[in-house]
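Removed from the display is one protein chain of the complex; every other protein chain stays in position.
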Amino acid sequence: MDLTDFFSRDAYARLTGIRMIDVGQGTARVSMKIREEHLNSHGTVHGGAIFTLADTAFALASNSHGIPAAAINASITYMKAAREGELFADAGEFAENPKLATYVVTVTDDSGDRIALFQGMVYRKPKRDLVN
Amino acid sequence: MDLTDFFSRDAYARLTGIRMIDVGQGTARVSMKIREEHLNSHGTVHGGAIFTLADTAFALASNSHGIPAAAINASITYMKAAREGELFADAGEFAENPKLATYVVTVTDDSGDRIALFQGMVYRKPKRDLVN
Amino acid sequence: MDLTDFFSRDAYARLTGIRMIDVGQGTARVSMKIREEHLNSHGTVHGGAIFTLADTAFALASNSHGIPAAAINASITYMKAAREGELFADAGEFAENPKLATYVVTVTDDSGDRIALFQGMVYRKPKRDLVN
Partner (left out) sequence: MDLTDFFSRDAYARLTGIRMIDVGQGTARVSMKIREEHLNSHGTVHGGAIFTLADTAFALASNSHGIPAAAINASITYMKAAREGELFADAGEFAENPKLATYVVTVTDDSGDRIALFQGMVYRKPKRDLVN
């Protein structure tokens, strides 16, 4: 699978302003420049935007082996509010077997401070789209 | 807290096209009409968009008591891929104490099928913005 | 699958003093009388004991269809410390497809207060023991 092409078809990542920096076997790094439109009612980056950034790194890393992978669940813990600058998400493969694999994604800001910790699991299946 | 005003300041929910339907004490219902821009590389609604929908219901429900609540973590499980139509997220308060509270959000499509199950925890604090 | 027999082979549930109360299609109720040996260093019921109680209800509910189900992940949120009396865990099926299913378990004490909320996912497979 060509991951640049794969990423270019991700409309919600594009809407959110996410940029793909790097992808390897089971890894990915993406970033997002914080803009007004990412903020929530408290004036900090929306949990959904941080999740989407992490989830996009997770999707790239988990699809990097060329076998379509569908997210089955994910969790996120928020450490620090973000307001400006750029956020980065780095995904790595923690464990995998032929059907199921687990990824860990760390979200940091441009000072290197940890913003969030994300963990996601995928199911790899022959037919597409069992779950999103 | 006026929750209509609170919601109107949520820029990322607006970017995502989320509509507030109803808010009560510890509850909220929001919706999102699926558009091209919500899709991921597989052509189904992006996990981040589904999370953002659920997270927005969670934010409304958890801020409905008038005390600012900051999300500290959340998890989501995906049951079924969505491609078109409208999605709904219904948040309810599962448990709370003066500092910490847990919310459960169910995401359904317009046939009533379950799309995702979300759970989130907030911390209520005197000072704002400890975490996003 | 005979679930009474299935439960009788669960050695760690027995060590923990868990009792099976009821099992249905996709549901289960178990209980645990709090004893000294369930406590942690703070003198309250150990998170591991509460998890084990919930996980046992989850195992019964997810194996109730007669197809071996292996837990792939689980999360637990604690609401209230428990010190004495009896705890109950009630599991229900939230969603399922032929391969993956999600269960929600509520742990309550003998006053009916919510102690914990547990959520778990299983994978159903032809061959046994991919994961525990």
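Residue numbering begins at 1 within each chain, and the chains themselves are lettered A, B and C in the order written.
Operating definition for what follows: a contact is a pair of C-beta atoms (placed from the backbone, for glycine too) under 8 Å apart; a residue touches a chain by one contact, two chains touch by 3 or more.
Quick caveat: nothing in here was measured; it's all calculated off a predicted structure.
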Query raised in the report: Among C:A28, C:A70 or C:L100, which residue is in contact with the omitted chain in the full complex?
Result: C:A70
Requested in this report: Quickly run down the residues of chain C that touch the omitted chain.
Outcome: 6-7, 9-16, 36-53, 55-56, 59, 63, 68, 70-82, 128-132
Query - Residues belonging to chain B that touch the chain removed from view - result: 72-73, 75, 97, 99-100, 121, 123, 125, 130-131
Query - Touching residues (missing chain, whole complex) on chain A - result: 75, 77, 79-80, 94-95, 97, 102, 104, 114, 117, 119, 121
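Please note the rule applied: only the chains that are shown with their structure count from here on.
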**Report entry** Rounded Å distance between chain B and chain C, as computed from the means of their C-alpha atoms
**Finding:** 28
Query raised in the report: Which integer distance in Å separates the CA centroid of chain A from that of chain B?
Result: 18
Query raised in the report: Where the CA atoms of chain A average out and where those of chain C average out, how many Å apart are those spots?
Result: 31
**Report entry** Junction residues of chain A, two or more chains touched
**Finding:** 72-73, 75, 130-131
